[in-house]
Each structure stands twice: as structure tokens, then as C-alpha cells.
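Each remark here refers to the structure printed beneath this line.
Of the protein chains in this complex, one is absent; all others appear in place.
The block that comes next holds chain A.
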Amino acid sequence: MSLLEVERINALYGDSHVLFDLSIHVNEKEVVALLGRNGAGKTTTLRTIMGVLSPRSGEIRLDGKPISGLPPSAIARVGVQLVPEERAIFGGLTVEENLRLAALTAPKPWPLDRVYEVFPRLKERRTSRGRTLSGGEQQMLSIGRALIRDPRIILMDEPFEGLAPLIVRDLVNVSRALAAEGRTMIVVEQNVAAALSFADRVYGLNNGHVVYEGSAKELQAEPERMASFIGVGLHG
């Protein structure tokens, strides 16, 4: 049994149907990349797993237990943690307050220092308010907030988007280290090369359908195939 099972979910925004009978699964200690062009439904998939959006039909299970239909706060408490596309840092809270807030309802939160070991920059900025952080620092904080909860699975939505190459390199290294430690993750990225450098398996999405499934190695061996499926450029 996989850690996370998404089975034939359909998701809608009002009347517009966005995900169609979408099924994916993630095994324990596996990193899965979710690729696809703009508007393919990647963010919607992650938001539906997190419970921000309820699937109209289908089922989502963690450890075999259904979680679809629960509110996000309940889904977070069983160990699913979204790092949203827009990062959603609390601008009026300090770095440390953002982390302490995230730790509040975690069954076994990390000590703050463990987050600071992963992101030493956050320690330097721990008393700064969220709104004063750079884009890269905000992304570190957003990932840090997920890590401090020590979740079963992390859902990262375009963690490298809009960041300077040096910072992307740092974040890719952190992601690799997390993958090597055995963290279970789904990562959505436009930067396919970066995502494939630490993913085990890949799903390709198009118009809310899964159109490709394979190992990261297979896909790296034949990039044209990915491109032909969904038209994601291999940049970065």
C-alpha cells in the first residue's frame, strides 16, 4: 500500500471541471514530480490533497485512511503539508513566529534549531518580519514551516519559481538532502531539470488528466518524449 493514494478524483471550481478521474500514488520515502504546462491542474491537485478544495468524487487516502472531505487543518494534523505556490508567509509575524505557529499543532514538532540547521539564513533573520524577507528567504521559511511539523508527506508547489539561480541551486541541494533522508514529497515544478535531479518518479499532467507516468531516469533518457506529451521546456 502506498502512503498517499489519490483515486479517480474529479475537482471543480464552480462549474469548471479541472481534474478528471485523476489517480496518482506516492510511496513512503518517495519523491514524485508532477509536471505539466500552465493550467494543467498541478496546483489544483495539491490543493485538493490538502483539502483546500474538496473533490466532487473519488477518494484520497493516507495510510489507507480516507482524508478527502476533511478540512485542511485536519488533513495537516494527520501529516500532509502543503508549501503553497504563493508561499503565504505571514508578513506581520517574525520568522520565528511563523515557525512557532506552524509547530503548534504538530504531534512531534522539530526544535527550531533543526530548521535553522537546514536553513542557516533563517536563523540570521529570525527576528525579522515576514514581509521584509527576500523571495528566496520567504521560500526557505515556507519550506521550514512544513519541515518543523515533521509531516508524513510534503507537497511543494513550484518551490524554485521566480528565484535567482544561486538560490535555486541552494534550494535544490536542500531538496536533494531531504530526499536522501527519506522524506516523502510531491514536487510541482516548471524547472524540470531541477525537479528530476531529486525525484524518483514522474507524473505528466495535461488538462487535468494524467498523461504520463514513469521513473525520473526514464524521462531523463528521453526528454523529447516529455516535451511531446505536455510541452514543458527543459530549462534551468
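Points worth noting:
Everything below uses one rule, namely that a residue touches a chain if its C-beta (ideal position, glycine included) is under 8 Å from a C-beta of that chain, and two chains touch if they have at least 3 such contacts; residues count from 1.
Convention: contacts and distances are computed from a predicted model.
For the chain that is left out, the UniProt protein name among "Xanthine dehydrogenase", "Cyclase dehydrase", "Acyl carrier protein" or "Amino acid/amide ABC transporter membrane protein 1 (HAAT family)" is "Amino acid/amide ABC transporter membrane protein 1 (HAAT family)".
For the chain left out of this panel, the touching residue among A:P71, A:G135, A:G162 or A:G182 is A:P71. Only one residue from A:G69, A:G91, A:G135 or A:G162 touches the chain missing from this view: A:G91.
Screening A:L82, A:L178 or A:A216 against the full complex identifies A:L82 as the residue touching the chain left out.
Chain A meets the missing chain through residues 50, 52, 71-73, 76-77, 81-82, 84, 88, 90-93, 97, 100-102, 104-106, 131, 145, 149.
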